[in-house]
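All protein chains of the complex are present and in place, except for one that has been dropped.
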């Protein structure tokens, strides 16, 4: 008995020692997926209220829309510093902010000098300090630039706030519709109409250099694919075969266009060499083959085919000419779009509730539905892979929505332009 | 003699229980404060060494084993700073307190599904 007791004391003592030793380690295996709190102080301006744009507000809106940040409201800003020298880190700990952005705008030459700094509150460290010079009308661009830099410094992922989107609008009733192709900033501002027609326009696709758009227009009375230079507005007609000329998709090197042509009877996938205008036919069957998209490495394409009965995604290997079906969940999977790292496909998936944007992990094959309204389609991925823009319906009108790649955050882009559809997110512009 | 040993067992047991309670409390507080970076995967792991005052206030937190990912390392340090202080340290039996003046946190996300 006594021996047993001694052993037990010994055991407790051993535990005691191990606790007391310098190597006590607590394992943390879980975290929270809440958004990162960040304080963005209104930028100092030369004369209060004279600037046409509120840079801090634009940055705050950009970061909030990404779903990864939770900017503090202006009323909870505990101080209004404009330079890191004036920052008291303790103040910002008190309001539970992990990061702080401060800055100032001063007139310089014909435009402005925008200075900004980013601080890690708990690390009590300035992470970023930069100056950008912009023209008079470019304050929004400057703000998006600040958002890009802050996003990258904090998350490690390049920001995509300075990118653009293309989209199509339709206005008017059945017999009197007008279609138009627009290009705007990624947040929907600064929209410009680049084409208008009484016949349908669809499937805009950005060239990898961000300077050109390919699209389908019915302005000649039938479908044709055009390539338009955005700066000069000059364009060429790439194809106008009998039947469908649809779904243009640029190769990553910008030299080829994959597309769907039905000139031989039913829609097949072709690759057109833009310079030589030569074609390579990839598919040959009696099904609808359409909506091609290139893998980022240019070695394969994904496309929609209903050869199995309903639309499903297939992947075509350009080296060996083999195609394999890659979607099996559900009876409708179409319009696949690769993530920039090529590891994920975003697509349209139908379930009992309707059509949703979903993503398929190409490694694990898992399919995750990202959006929950009934009419979600046309997903297009931001060049940093963090967000997906898509077309949806709101109050019987087509609108654009954006959802984060993890599905946790989403928002709608405001529009006053009738029915909005067919969004395409540009590549990085700089 | 037996009484003395019984008392020793009781004390040791109590100290151990109190210590376990404190460990759980620290773990919970940090898990709540740790905002997992969107880029985090379950391949990443970092160990932080922390020092506390007897009051439970944080003296220092430093990475002793880096994940190799700056964003991940910063997120774990911010988590410790956000979770501190750990004032319950003062309520531990004196003998137990001393073990928590300095210890390690092993950030090893297992439930990340990305």
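Residue numbering begins at 1 within each chain, and the chains themselves are lettered A and B in the order written.
We adopt the following convention: a contact is a pair of C-beta atoms (placed from the backbone, for glycine too) under 8 Å apart; a residue touches a chain by one contact, two chains touch by 3 or more.
Here, contacts and distances are computed from a predicted model.
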Name the absent chain as its UniProt record does, using one of the following: "Sugar phosphate isomerase/epimerase", "ABC transporter ATP-binding protein", "Peptidoglycan-associated lipoprotein" or "Iron-sulfur cluster assembly scaffold protein". "Peptidoglycan-associated lipoprotein"
Which shown chains does the hidden chain touch? A
Touch with the missing chain holds, among A:221, A:321 or A:363, for A:221
With respect to the chain omitted from the figure, which of A:66, A:239 or A:262 is a touching residue? A:262
Using the touch definition from the top, which of A:42, A:103, A:159 or A:246 touches the missing chain? A:246
Missing-chain contact, candidates A:256, A:335 or A:360, resolves to A:335
Hidden-chain contact residue, picked from the options A:202, A:318 or A:429: A:202
Absent chain, residues of chain A that touch it: 173-174, 177, 200, 202-203, 218, 221-223, 242-244, 246-247, 260, 262, 266-267, 288, 290-291, 304, 306, 311, 332, 334-335, 348, 350, 355, 374-375, 377-378, 393, 396, 421-422
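Everything below uses one rule, namely that only the chains that are shown with their structure count from here on.
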Distance from the CA centroid of chain A to that of chain B, rounded to the nearest Å? 38
Under the touch definition given earlier, write down the residues of chain A that touch chain B in their complex. 2, 5-6, 8-9, 12-13, 15-16, 19-36, 68, 93, 96, 98, 120, 122-123, 154-157, 386, 406
Across the complex, what residues on chain B touch chain A? 2, 5-6, 8-9, 12-13, 15-16, 19, 23, 26-27, 30-40, 47, 69-71, 74-79, 81-82, 95-96, 98-100, 102-112, 114
